[in-house]
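Here the complex is missing one protein chain, while the rest keep their positions.
First chain written, first letter: the chains are A, B and C, and each begins at residue 1.
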Amino acid sequence: MTEPRQIDFRQWHRLFQQVPDRLVEEIRYYRHLPQAEWSQYLFPPSTHVVYGNRLLRKLKFDNSQAALRLWGFVMSEGERIYRARQAGMKVIAVMGDLGAVTPLVYSFPNIVAFYPDCLWWTPFLMESRELFDEAGQLGLGEDCCFVRASLGAFSRKAYFPKPDLCVGTVGATCDDMATVMSEAEQLGVDIHYFELPHRHDGDTDKTALSGYLENQYQELCRRLEQATGETFSPDRFRETVQKVNRMRSLIAEIKDLSGAPAASPMGAVEMMNMEFAALSYYGDLDECLAVLTEFRDLMKFRANSGQGYQNQDLRLVWVTPPADPLLMNYIEELGGRVVGSEYLIHQTTPIIDTKKDPFEALAEAHLKATLMGSSAYRVNLVIEQVERTHADGVIISGVFGSSHCPYETAPIISALRQKGIPVLSFDVVAPGKRRLQSQIFNRMEAFSESLKARKKRRAG
Amino acid sequence: MPGMKKSGDMTVGIDIGSRTTKALVWNGEEVLSRSMLSTGWTPEKSASVAFEKTLQTAAISPSEVKRTMVTGYGRGSISFADESVTEITAHARGVSYLLPETKTLIDIGGQDSKAIIIDDEALVQDFAMNDRCAAGSGKFLEFLALTMELSVQDFSELAFSSKNPMQISSICTVFAESEVLSMLAEGVAREDVASGVHRSIALRVAQMAHSLHPQVPIAFSGGVARNRCMIREIGVALGGDISVPEMPEYAGALGAAIIARESL
Amino acid sequence: MHELYKQIADAVVAMQKDDVKRLAEQALNEGLPPEEAIEKGLAAGMTRVGELFASKEYFVPELLVCSRAMNAGFDILKSKVVEGKIISKGTVVIGVVDGDYHDIGKNIVKLMLEAAGFRLVDLGRNVTAQKFTSAVITEKPDIAALSTLMTTTMDSMADIVLALQRENSDVKIMVGGAPVNEDFAKSIDAHFYGDNAREAVIGAHELLGITI
């Protein structure tokens, strides 16, 4: 096994020569379908560079086969969803649900779910303003969160097939998302609104909320039956949930491994890709499990044998890691490593009880999600994570215009400062604004300088 | 200072700001020479000119310089420097040397402003920056001085004489200009308008600093720290006395030179 | 017709250089007239090659190898030809037009016309209108043959045709090459368009009123 290293796309291109043909041939998605040429996905980043994902030219990638597989899987999702439709599967978009309703969707046969919100990544990946400008022309400009890119994608009709149903959450969720959905509805997308109940603090009586959520899930289930022409099966539901639970435990395990004491066993960008798998399993639950299992095994091996990247000593927790993965690379270049992350996608973390009634189990898991709790609850989680991972500092990145950012960020910063935990906070800037981005780089560098100086002093 | 090398080891600090480039030679005890020029469009060139000029003034040759450290926004493009450091760290270091008691540092430069909290051991504990728009920077001041057809120097002196600063509510340069013009048209005293502009910057900077829970003593560095009215308004806005180091625009370059020497 | 002529022709068609050489020597040894061996052996063979080329049984590689065989025979026979015994059917100035250096097509046409008994003046490739017109003045050809392979230089061809006609309205102009077609030839006022080398040979005869 080769020493863990972060390499660029050129180096991956050359290293790819050493990947056995057999693996390229074997590693495929949709294994339940007759195997077509298109189902291979183990390809180097240079492939995606050629197809316009310009940011990949600047990123650093982990040099393992497991990471290559993860990247290949992530980068092929767009095509995969189209192939699903070509193969006669139903395509369900799940918007703003933060991973809550996907287990139910996948318990229907012959179906894939995808997460249009993640299109926010595309403008960054392509270093392009196309999707933002498209959304702008439809009325969602700079004052709206980056999720507006998904409206651009709906409008262009070139990023995913028309969903057979789009499940969109409203209520206690991002307002920008709701705006995107109502615009998408104008474009002829069939939308089912799933209403999230208000946030609660830990002490609230959850019975009422639970009943409310159960109703929402039952309603959704009926809509899915209509859209797919299939009947809901509790057995299949249990089977699916068992897989989903496995995935959730895998992700929790992998996150723990990222804090390995000796050295960072994995890049922050790969960790982000891994965590986002929880949202919609990148369109193939079974293959996603296989990808994450290989990824976990590698990280376990590295963590146990003390292998990892050199010269990354500052331990950092990153709150809502950015749409711009370049920043995560950059902090690593400055000697940082991300040992913990705190995303908004908490609905994807709780284990769902397979012994209970399906809708009750879904509601119960949903209510455990931290984002269903108050801001103060989330603040405590961040602090708890900082302490558990022995972090030297915290980075909080937000999105200008994103409705949840202001009331999440301020209390976290203030709580961290009171505890004397160094914190850096900034808003990620959209592609094409070089000056603003270089200012973020500057702050990150200053932050790392101050953390290093402190560490040095502590060391004597 | 503990850990200081014996004098004679000379280092150079260069601060390439968005407006001006500053360079100085440091021997561990004193600044032997300084130079400052406009950064213009070619940071690399201004840095090397500033470097040569300050060496000339100090009458030393490049081979006598043990290390050159660059800082400031243009630091990325300087190939002849040994190392670089952010202006946040550099300013904090420079001011801590000049005014060792400093707990809070306000720095207002040409394009941005920052508030830096310095801990007991002269390290940066926390910082905040305003670099998104001109408001709160020297540029804003320059622009509005121009609107009133005054030099920046005269503008600040006029402002300093005011007892009754007007409130300028616009933070956008363009809107602030029209606000100033309409006040002047309404017959508001020129000095009150000018001091209002200063106050508006001070309030923005103070707002940024407040999020960091600033403590006294407070120091003020950067080119704008030569402006008497701004010193007064920052003091009012932060509710404390403000100390300004000698040659405040060189604090970053000095910090860079000191850090260079410490890393020898 | 002497059996040996047929054998020479067959050997040319079969691309057998050594056989052609041997048979040419044999013809001389047997006292056969060399100009007849050239015409009825080598040239007849090349005419058949031209037919095979036109019917797409032979392509450029085969044609080149056949002509190599033919030339080997020609080198042996021509030294023995009595002065004046071979009468040229006419003079053709040939070249690849300005801006184009692809001369495969031109060389093939040249080959076939020579084999058919024309005198060829080869101006080479990248031939400007000026070079063409001065050749027309000095060589007084019956025909000017223009070739191009590149689409990017087709307009040069139009310019040259115009210049030639201004200089000497008697000279017959034939054009050819991959991107050229009948319509294009007409549009630039060329007298003849040939789709391939065999058509060029037929066309050259027609333009000069010679029956084959």
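In this section, a contact is a pair of C-beta atoms (placed from the backbone, for glycine too) under 8 Å apart; a residue touches a chain by one contact, two chains touch by 3 or more.
As a working rule, contacts and distances are computed from a predicted model.
Selecting from "NADH-quinone oxidoreductase subunit I", "Probable glycine dehydrogenase (decarboxylating) subunit 1", "Uroporphyrinogen decarboxylase (URO-D) domain-containing protein" or "Cytochrome c oxidase subunit 1", the unshown chain of this assembly corresponds to "Uroporphyrinogen decarboxylase (URO-D) domain-containing protein" (UniProt protein name). Touch, as defined at the top, links the missing chain to these shown chains in the whole complex: A, C. Within the full complex, the residue among A:67, A:94 or A:138 touching the omitted chain is A:138. Across the entire complex, the residue among A:6, A:65, A:107 or A:128 in touch with the chain not shown is A:128.
Not every partner is drawn; the one left out touches chain A at residues 9-10, 13, 16, 21, 24, 38, 40-41, 43-44, 46-47, 49-52, 54, 57, 79, 82-83, 86, 126-128, 130, 134, 137-138, 155-159, 161-162. By the touch definition given at the top, chain C reaches the unshown chain through residues 15, 56-62, 64-65, 68, 99, 101-102, 104, 107, 125-126, 150-155, 158, 178-181, 183-184, 187-188.
In the analysis below, only the chains that are shown with their structure count from here on.
Mean C-alpha position of chain A lies 71 Å from that of chain C. Separation between the centroids of chain A and chain B, computed from CA atoms only, is 41 Å. For chain C, no residue reaches two or more other chains under the stated contact definition.
Listed in rising order, the residues of chain B touching chain A in the complex are 73, 85-89, 112, 121, 123-127, 129, 131-132, 211-213.
Put simply, chain A touches chain B in their complex at residues 413, 417, 422-423, 436, 438-439, 442-443, 445-446, 449-450, 453-454, 457.
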